[in-house]
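All protein chains but one are shown at their positions in the complex.
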Amino acid sequence: MHTPIPDYLHEVLENTRDDGEVATYIPELARANPDLLASALCMSDGKIYAAGDIHERFTIQSISKPFVYALALQERGFETVLDKIGVEPSGESFNSASLDPRTQRPENPMVNIGAIATHALVRPEASRDERFEAVRAGLSAFAGRELDVDEAVYASEMGTAFRNMSLAYLVRSVDGFTQDPADIVEGYTRQCSILVDVRDLAVMAMTLANAGINPITQERVVDEHVAQQVLSVMTTCGMYDAAGDWMTQVGIPAKSGVAGGIIGALPGQVGAAVFSPRLDPVGNSVRGVQAFERFSGDMGMHLLKSPPLSRDVIRHANRRVSGQGEFHVIELQGPLRFSSAERVMRELEQIPNDRKTIALDLARVSSVDDVSRRMLMEGLRRLILEGHAVYLVDPRSSIPNRDLGDGTFPADAASLETLGLALTEGS
Amino acid sequence: MHTPIPDYLHEVLENTRDDGEVATYIPELARANPDLLASALCMSDGKIYAAGDIHERFTIQSISKPFVYALALQERGFETVLDKIGVEPSGESFNSASLDPRTQRPENPMVNIGAIATHALVRPEASRDERFEAVRAGLSAFAGRELDVDEAVYASEMGTAFRNMSLAYLVRSVDGFTQDPADIVEGYTRQCSILVDVRDLAVMAMTLANAGINPITQERVVDEHVAQQVLSVMTTCGMYDAAGDWMTQVGIPAKSGVAGGIIGALPGQVGAAVFSPRLDPVGNSVRGVQAFERFSGDMGMHLLKSPPLSRDVIRHANRRVSGQGEFHVIELQGPLRFSSAERVMRELEQIPNDRKTIALDLARVSSVDDVSRRMLMEGLRRLILEGHAVYLVDPRSSIPNRDLGDGTFPADAASLETLGLALTEGS
Amino acid sequence: MHTPIPDYLHEVLENTRDDGEVATYIPELARANPDLLASALCMSDGKIYAAGDIHERFTIQSISKPFVYALALQERGFETVLDKIGVEPSGESFNSASLDPRTQRPENPMVNIGAIATHALVRPEASRDERFEAVRAGLSAFAGRELDVDEAVYASEMGTAFRNMSLAYLVRSVDGFTQDPADIVEGYTRQCSILVDVRDLAVMAMTLANAGINPITQERVVDEHVAQQVLSVMTTCGMYDAAGDWMTQVGIPAKSGVAGGIIGALPGQVGAAVFSPRLDPVGNSVRGVQAFERFSGDMGMHLLKSPPLSRDVIRHANRRVSGQGEFHVIELQGPLRFSSAERVMRELEQIPNDRKTIALDLARVSSVDDVSRRMLMEGLRRLILEGHAVYLVDPRSSIPNRDLGDGTFPADAASLETLGLALTEGS
Partner (left out) sequence: MHTPIPDYLHEVLENTRDDGEVATYIPELARANPDLLASALCMSDGKIYAAGDIHERFTIQSISKPFVYALALQERGFETVLDKIGVEPSGESFNSASLDPRTQRPENPMVNIGAIATHALVRPEASRDERFEAVRAGLSAFAGRELDVDEAVYASEMGTAFRNMSLAYLVRSVDGFTQDPADIVEGYTRQCSILVDVRDLAVMAMTLANAGINPITQERVVDEHVAQQVLSVMTTCGMYDAAGDWMTQVGIPAKSGVAGGIIGALPGQVGAAVFSPRLDPVGNSVRGVQAFERFSGDMGMHLLKSPPLSRDVIRHANRRVSGQGEFHVIELQGPLRFSSAERVMRELEQIPNDRKTIALDLARVSSVDDVSRRMLMEGLRRLILEGHAVYLVDPRSSIPNRDLGDGTFPADAASLETLGLALTEGS
């Protein structure tokens, strides 16, 4: 059998229609073949699906912005970065010469003025070339391979970088950074000229969606809360001045670049990338937008889509007797998060007081998040305080640290079978 | 044992600090006791936790906006509603007299001018009172009980409704509606004067988070795609002019009201509400915002939070022999969605061609969304086309309709035990 | 001989080109004959020149704004009016729903929202009809005849007055007035529907240019400082969003109306009016603007045009002897204002100390403004203090009150001839 996903990707690409124009304000970009088209998906274990002109490399342009923002947050910390750059959608075009009128900061790191300020935050004391090398190395870590610069595009962009120079001096004038603005613009323009293909972009997006860990190299590139912050800002500011349209119709944190790339990242699930050079009037790839509308609809990837009905987290809850005595057995299943852990709390609440020994079976639990782990431990602690004996059956160590917070621990059991409490399958 | 959730709610409320002012522009609201404080959480099965002044009723005010937007979308359809009201954050204050300069429509349904236009979309041919009754009945369906109007607040607001009158005439001047603007403002003001308590609001929020089905009455109030649209618009436009701050710091679709209420809705998980009359300068409840920051952080409810690592969806995949022959057995576990179904596709791809008979076991699968169901069926169809015999072990009917799309069906099996293929637990 | 001015007016009208569109948003105005064309000039003594369709009456529309502003200033005083309505150009379109963000007042009385607020300032305690009657009577005083309302246009405008209703409620919401907004809009719309012809408008403009005195009836309609304030506001705010274009290219305080009228007023010189219904995109009469560009260029009426070189204010200054003794005689000529009076002061300064008796001859002075009168009197006072005898020769009473401020008076002389000091003409 062959997995149907490549067929799907091909079908999506074939069904996009194209009527935009390639970017022309950077002469070198105007020479791009407008009919190029490629897409890739990267899964959380690093598996990549790709279709179309997948070996075509192009400059990353604005898609570099969220990743350098991530590097800045990681290196300098939230306080320093948020002190210099806001997180609000600007309602202005991507190259607007405007600061937040109240704070005199760039409004967000996804518009050019904010991205230039972000570049300056990386290795602030270093030379221009050292700073760029830190950025290039950081983006390479996101991609999982060493990335290079397209020197022809870099030279072409620098030849018309007047507006970016204006933005850099504007930020400099409000002490958004203290380096030489020309150095920052040169570094930022090199950053935009880094060459990638759709697979690189899909891996980079998946690294954000994977809490900061590159799914291929398994390197932790940035911390989880950094990845969350970047995805949050992409959600409201990533697709320029149509945040509401994108949120209602696609609902995936995303970022587009003027060379024709778009990335999207759905936490825990997938990193996606499309490349097609023709742009719509606001500067997003025409076919890229269409492909993401398909991804959102077909793959159920909208952030606000209701998840399907889950089975009850309580698989069984009943009295069982074995050679080891009488137990109140509770078998859990599926993912544990706040809402399912809350259901478990209610189940614990209803255990009759005379059921002195309790076995809680996590063998079928597929995942445990931090809040549900804490809730579970608190529930067990309360049961023990009330005089119950508690066995935790956790053969796959869903809960690594079993300290209940007050130095007590539940009893351990390898499995319900060990305790002689297993039911036959399906019962 | 008592579930720790009520303790948590109490602790959150106690730890909010209060330094805002109650709304004064509506004289009746200025009389509110500023020290009132309450919160409620509603789970997807209708369980409600509540703490504080939970019997206190207050006017719903702007929190009515997303629900009436939902009613309008449900009754009139997306095309009609989107033709009249945009979905972009406005960057203006909630009562701004501004239309989208390009489209001459209200920018979104969460600012007053858009909410007034939304009210007019409900039952457009009906009388003022019939329209209001439709709105009141719709909001009651969201709440699961019959809601009433606070006539004193209504009268007080109408006495100073000059700005809303201005907004209504502005919309009327661009043919945003064709009814009498005074009728629309009266209806809208009655809508804002509907009385709720925090439990009502939590149920209403959970109805949106529950794909449109009231978790208590089980009534489908609006369609799933309507609920998704409303939550999307709340995400970018719900908290007035700080969309980016709210998204980065809280990350829960939300809406606040000038009487001091805030609701939040996390799809599939929880509807939350807080009530505290003191407001910050942009008009959000001071303690309400603090409580939601706690909810987001403590309960892991941020939309962009990476989910915890799941166990591999493939629990076992190996050759087993029983009295019924030789099987290639694949046991799945946990939730199936695009990313885990994709993993399953890869597993199916690797089945050796000589393994003629395949058993796919869904007994431990906790949920199956639409895309993963389609992917699974497509994978099975391809296996059968290649000459494999396929058994689907689905004791809990995770996949109700097993038609593979071309009229073929996989074979059915009650359980691996039935086929004699079960392993002992833990192996 | 026939004066060439009518020929000039005809020539100007014939040489305007027309390519705009009549206003259509008021249905009744859309029925106007677009080819109508008329112009009139009114001089300070009431003489009127007119050409074209001079008997055609049309609704005054926005041209009423400066005159009702004048009535409000006259009736309520500067402080009250300036407290409610600003004087800054708005940079917004004439019907924008915007208030000054800092002061929450309408930005000026020439945009609709400011004109509506202005209407409400007239006779604030009166009924709607009494207020309108005060406005109609005031405009009639400006025109010098009783003006009537075009009831068909009034009814047509009221049928689509939604935006003006919106503006009125917006002003009401910030307490810009306290009357019923519907009453104010009805009164304001009647005000806009008052019928005038180009001769009426020229007289009205000349009344402003004539320091508030109607040049025909000689009635003082408003005070001089009111007229100056209105002309000042017309200068920066009269021609909508092109204040700079109008100031550089025309340089005449002006106001246009949507029915096709434009007025201009040059202090002390002329009131001008043109009527032609086709409008340019910002709402000004196409041929009206062209005619005013001609007026400005041909008639030297630009406010910032340098006046021609004047003859020296000192016609003669020398020693003369008559039977009455030895005199230092200074004959002045032309207009006296600050700059020429300053020159006189210098002349007085140079009188040799031994010239004990001085004769100052004002017989050839054409005008004396307030500052030059004060300077002259101060100069004479100082001469007397120094011991000079001073004769003032002022046969036409250019200086009615000769009190030098300290109770002293210069000597009086009917003429230089009386003193035997006249030179022969031309010497």
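Going in written order, the chains are labelled A, B and C, and every chain counts its residues from 1.
Here is the rule we use: contacts are C-beta pairs under 8 Å (C-beta built on N, C-alpha and C of every residue); 3 or more make two chains touch, one makes a residue touch a chain.
All figures in this text were calculated on a predicted structure; none of them were measured in a lab.
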Left-out chain, listing which of the shown chains it touches: A, C
Sole contact to the chain not displayed, among C:13, C:184 or C:422: C:422
Touch criterion as defined above, residue of C:89, C:106 or C:410 at the omitted chain: C:89
Touch criterion as defined above, residue of C:57, C:220, C:316 or C:343 at the omitted chain: C:343
From C:77, C:300 or C:325, residue that would touch the chain that is not displayed: C:300
Chain not shown, touching residues in subunit A: 97-98, 160, 162-163, 165-170, 172-173, 181
Those residues of subunit C which, in the complete complex, touch the missing chain: 1-5, 43-45, 47, 86-89, 91, 108, 209-211, 224, 227-229, 231-233, 235-237, 241-245, 247-248, 251, 253, 267-270, 298-311, 313, 333-335, 337-339, 342-343, 345-346, 348-349, 351, 363-364, 366-371, 375, 378-379, 382-383, 386, 395-396, 414-417, 422, 424-426
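The rule is short, and it goes like this: only the chains that are shown with their structure count from here on.
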Reference subunit A; chain at largest CA-centroid distance: C
Same-residue or different-residue interface between subunit B and subunit C, half as cut-off: same
Whole-Å gap between the CA centroids of subunit A and subunit B: 21
Inter-centroid spacing, subunit C versus subunit B (mean Cα positions, whole Å): 64
Residue list for subunit C, restricted to those that touch at least two other chains: none
